[in-house]
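As you look at this complex, bear in mind that one protein chain is not there, while each of the others sits in place.
Letters A, B and C mark the chains as written, and numbering starts fresh at 1 in each.
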Amino acid sequence: MDSRKNGDGLLERTLRRFRRAWRGTNYGSPQTHFSLELSAGDIKQLRRQIDACLEARGGEVSARARAAHLGEAYLELNLQGRQRFLEVLAQDYGVDQEKLEASIAHYQNATDAKAQRAAESALRASLMAPRIRLLSLFNALDDGIKFLVDLRAELRHFARSDPELTTLDDELSAKLASWFDIGFLELQQITWDSPATLLEKLIEYEAVHAIDSWENLKKRLDSDRRLYAFFHPNMPDEPLIFVEVALVNGLADNVQHLLDGEAPTLEAEAADTAIFYSISNCQPGLAGISFGNTLIKRVARDLARDLPQLKNFATLSPLPGFRKWLDGQTNETLDPLIGTSDGIRLREQAGATDTVDALRTLLAKGDWPRDGATAKALEATIMPLATHYLINERGRAGAKDRVAHFHLSNGARIECINWLADTSERGLKTGAGLMINYRYVLKYVEENHEAYCSNGKITATSAVRKLLRG
Amino acid sequence: MDSRKNGDGLLERTLRRFRRAWRGTNYGSPQTHFSLELSAGDIKQLRRQIDACLEARGGEVSARARAAHLGEAYLELNLQGRQRFLEVLAQDYGVDQEKLEASIAHYQNATDAKAQRAAESALRASLMAPRIRLLSLFNALDDGIKFLVDLRAELRHFARSDPELTTLDDELSAKLASWFDIGFLELQQITWDSPATLLEKLIEYEAVHAIDSWENLKKRLDSDRRLYAFFHPNMPDEPLIFVEVALVNGLADNVQHLLDGEAPTLEAEAADTAIFYSISNCQPGLAGISFGNTLIKRVARDLARDLPQLKNFATLSPLPGFRKWLDGQTNETLDPLIGTSDGIRLREQAGATDTVDALRTLLAKGDWPRDGATAKALEATIMPLATHYLINERGRAGAKDRVAHFHLSNGARIECINWLADTSERGLKTGAGLMINYRYVLKYVEENHEAYCSNGKITATSAVRKLLRG
Amino acid sequence: MDSRKNGDGLLERTLRRFRRAWRGTNYGSPQTHFSLELSAGDIKQLRRQIDACLEARGGEVSARARAAHLGEAYLELNLQGRQRFLEVLAQDYGVDQEKLEASIAHYQNATDAKAQRAAESALRASLMAPRIRLLSLFNALDDGIKFLVDLRAELRHFARSDPELTTLDDELSAKLASWFDIGFLELQQITWDSPATLLEKLIEYEAVHAIDSWENLKKRLDSDRRLYAFFHPNMPDEPLIFVEVALVNGLADNVQHLLDGEAPTLEAEAADTAIFYSISNCQPGLAGISFGNTLIKRVARDLARDLPQLKNFATLSPLPGFRKWLDGQTNETLDPLIGTSDGIRLREQAGATDTVDALRTLLAKGDWPRDGATAKALEATIMPLATHYLINERGRAGAKDRVAHFHLSNGARIECINWLADTSERGLKTGAGLMINYRYVLKYVEENHEAYCSNGKITATSAVRKLLRG
Partner (left out) sequence: MDSRKNGDGLLERTLRRFRRAWRGTNYGSPQTHFSLELSAGDIKQLRRQIDACLEARGGEVSARARAAHLGEAYLELNLQGRQRFLEVLAQDYGVDQEKLEASIAHYQNATDAKAQRAAESALRASLMAPRIRLLSLFNALDDGIKFLVDLRAELRHFARSDPELTTLDDELSAKLASWFDIGFLELQQITWDSPATLLEKLIEYEAVHAIDSWENLKKRLDSDRRLYAFFHPNMPDEPLIFVEVALVNGLADNVQHLLDGEAPTLEAEAADTAIFYSISNCQPGLAGISFGNTLIKRVARDLARDLPQLKNFATLSPLPGFRKWLDGQTNETLDPLIGTSDGIRLREQAGATDTVDALRTLLAKGDWPRDGATAKALEATIMPLATHYLINERGRAGAKDRVAHFHLSNGARIECINWLADTSERGLKTGAGLMINYRYVLKYVEENHEAYCSNGKITATSAVRKLLRG
């Protein structure tokens, strides 16, 4: 198992800061050292420590010191030991079922409104698992919130193969969601004047279009670019999510042009369009807690205030599920979606007898975007197919494509489908080189959102709809 | 009803800031104006707005805008209207009892561990009242947290005569307790270099020894004084609680000397003792959420770091319940607690035939502290009585005196009982002029705390114990 | 002699900060203590120390430590001692006349351009007095700049009766002028959020309309007021000059209304006019170094940027020299300046036979502004006289009135003369209750300035000119 991928690397870094932060804390009791993988004997001792911490004999300050103690012990374990540690929490420190049943009986037997109100409160209290009280103590420790976030990244990893950990993950996730409520987050613009400590994290966390050097990063913070991130006050050095914006004229239709380090810089005051071209979540431990919707709207609002001449706010987004969907189709499903003559031309160009085969053949050529005839034949068939995929194909929650679903549920509309817009290997492999402009027209955002969420209606420009065939 | 006393004044101030903060927000729908006292027709309309907000048709950003709308409507009501508004929340937006019962049934019928885990989660979710979801939206609004805190101050006022509001208060209190967890608070030292905006709030909030002018405040921020407060990041201009400290030599035994504006200033580096002489809670809407324990310990830690020569950390505290207790005693309970000859002298001095009468007579003289013979006779009997009151009298939770209970449960010990230590009218009337030094010896704090909390043991110096008679 | 008035008090305050700042500096030699009044023997020792400091044997860091040493010695002297100290500088550490004469000879004998350039440089160097090198060392000491500024305030005081000190004052003034060049100053807005340390200095330094309480100060920092000050980076806690601005509708014509603590507050965004109603210099030691011109223009620029709806920028200024001028006039000079019938009415009202006597009689009544007939008679004669005084009377540099000269040389124009505009005792006594609006119209400021400075032309509105008689 690659520990870096699973969040372990995060914790190693946290460990150092953690120890520095907690060094010299008087724990009131000597630190116990466990074996790396947490032996059966260690587990007994661990329970005693958890119990002491929860009984809080020594008052709140003491309880938090004991929590720090446990946190350090956790960090010193190897992966197997950590999994065992979490299993102890999952098995022994959940809701007390007897108490819960008693509370339920009490509630069911309440005879008047007042008694019922009291019973309801008691029932709620009995559903608060001790393990969550324990983990909550960490938020008063330096770097304690980051510890919990990184711990959840590990927990999620373990939970994939260990369903008993799922409830613990649900509870921790709910706790973190409450702490990371949008109201507590700060939106910050990040510039080339920001601390290098922070900038190097952008390089690390950028998940869409990798930043390959400090020069590249500088270009993305140039005067015609903007970069905004959300931060939590207890994790001031750690972005939660960030978005990269290019200020351009007209909707950008090609991401390689946008990322070209040699491209001339535009005057920000001369731009009419803000293109959101990359959004990256930074904390795997906050998976499932969504910030992107609010981030885009707040950034759009700030940009509109600072640069009042901006007329358009749109993304340049990938279409990550398209090729996978396309590869799963048959001639029966595809042929009605493409024009007859376009289909014929495609098959001729491929020297193939059916559409599925033709598409497979042509798309398999590594350099098809630079082969004029092939590209032309593909464009004529793929554009209507992609439009169909975007507008008509549905998944569980709405649009089949997850990026499309994200922006449509935010209230954006499909503005433009761009051919040969991302010719990187990944762009061709997942999206056939297509990229989409989702446009946020502030006064229609609510209406679009509601139409999509209530009735599944997808808003697209007529130019896009015209691409449909059949 | 004096609305200022009941938190209403707080909200009026909030209203102005609130409106400034939210002005220009596009609520998506026109603002409704209710009649001042919220008529029956208004209530119908109010319910529609609350429903729209909770259904969150327009997405999170829109839900928050609607919440702002409701907040502004609330602020424009008079007290009667506000009470009705809160009653609507209390009656119509609590936990859905049918759903709750269904969740209970589901839980009771779960057959395996996995189903039980899922049912437990569902049960927890069904206990989340819609009104709390509604109020939670406010934390993402500028000044929204302060709005909720002030709203709770009003809610507590109404709840005294309206028990239906109690559950709503409990729920809101729990929500605020989670948001105001110690881990999210910042300890700040306040000095004469702090903004006047903040300093004037100290004058307003000081609840123990009133600050009567800016000159008086400046003296309390002089080089031999310290003042620390806790703040929440979303209420950066509002202290939650603050403590005032005097740096002195030896335990301070008289609060008038401490507050004397003409007293010479000591070099901070020459002091051996830090006296915590005043702690004030600033937010009535956070009643029941305790910060004092942590505040004292953090300040002691910071002081010990900055001024390593400090040897003692102690309070100079009132004994607010003593006179009330004393007035409730009989000759039968008092006489065994005082020395025989001291009792005789007291009665002679008063020209009274019994102890109760003698005490009443002498303490009724307004200027007894300046009448040598009376003061002497009183000292001989009152010191043992006060010691008995402090050490032997018990209330529900521990020591009968609430200030004593607070410091003892924090792990302090009773170090010294000071005679003629607060000769202000209030000091004489509530505590017979006595003040107590509770001392925090860092290495015994945990032990004292545990002995007090587990076994009710009160720690006092032998010098204090020797004052007991009989 | 009142030492406070003469700047001595400033230095006492500096002394404490100074000692704190320099305490623990290793001077390399023991501190010498002089007698308070600096005896003849002390002077010998003082010269040795100054010589050591100037020879800078110990390198620059050491030279500065020795300067600190001398500064502390100075601060410990009484006024007589300090005067002697400065006389030593004036007499013994000026330009070396022999060297200067040699440099002159050298210059006069230079035969080619290159030699002449070198001789010019040498001549310049020989005019640099050692005492200025000595004082310059202070700017690298904490609070050293403030020390020099306060020292100059004392020096100016002594120089009034001791002309030998004048050259030293000139040299120090030139040095300070170079350090306090506008380019190094920072314009800061001061608000109720500013540190109390700073705000209490405004109360102390306000020289035009006294601030009598913190409540009064708060009113002057309300949302329809602005207060700006210049600061020097090496004296960050000390304003150099500040200006108070009221945001109003229409030109303010009465200063008591403006300062009225009970007046309602206007929305800043609704105001069309910014009235500069008070400018105070804060540092007597910077006398002769002018900041007011730039301050007004920068503040006007900032206000125009922040509140684009502002249309007028004007002062509400006193006419401090008017009564003094008026009292020096004769019937022969006055009568031609007032209308015949107005003159008759005035004399009748006063029961006097000539104008001088009539004016004296009526203005002597303490409450004439509240006596309708008297006020009316005075208005008819005084308005033309004041207009004449403002526009036609000249002093050495331009307009006779010093406040008028200041604003006219800044490029303002006389917009309005306001009757009964300052009815305070001082206002009546110096300016007969009149106040002037000088208006800054940004696009004419240069033109007005040039017309006034080159040709003595005073710009006034036709409404003002129409007030002239005869």
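Going forward, a contact is a pair of C-beta atoms (placed from the backbone, for glycine too) under 8 Å apart; a residue touches a chain by one contact, two chains touch by 3 or more.
Since we're looking at a predicted model, the values are computed, not measured.
Participant: What are the shown chains that the left-out chain touches?
Facilitator: Over the full assembly, the chain not pictured touches A, C.
Participant: Which residue among C:166, C:331 or C:424 touches the omitted chain?
Facilitator: C:166
Participant: Based on the whole complex, identify which of C:410, C:430 or C:459 touches the chain you can't see.
Facilitator: From the options C:410, C:430 or C:459, the contact with the absent chain belongs to C:410.
Participant: Using the document's contact rule, name the residues of chain A that touch the chain not shown here.
Facilitator: So the residues of chain A touching the missing chain come out as 192-197, 199-200, 214, 218.
Participant: Give me the chain C residues in contact with the hidden chain, please.
Facilitator: The list for chain C reads 28, 57-62, 95, 100, 104, 107-108, 113-114, 117, 120-121, 123-124, 127, 136, 138-141, 144-145, 163-164, 166-167, 170, 178, 181-184, 233-234, 293-294, 297, 409-411, 445-446, 449-450, 453-454.
Criterion: only the chains that are shown with their structure count from here on.
Participant: Show me the overlap between the contact partners of chain B and those of chain C.
Facilitator: In this structure, no chain contacts chain C and also chain B.
Participant: Once you find the CA centre of chain B and the CA centre of chain C, what distance in Å lies between them?
Facilitator: Each chain's C-alpha centroid was found; their separation is 51 Å.
Participant: Let me have the rounded angstrom distance from the C-alpha centre of chain A over to the C-alpha centre of chain C, please.
Facilitator: A distance of 61 Å separates the two centres.
Participant: Please compute the C-alpha centroid of chain A, do the same for chain B, then give the distance between them in whole Å.
Facilitator: 41
Participant: Which residues of chain A are in contact with two or more other chains?
Facilitator: Within chain A, no residue touches at least two other chains.
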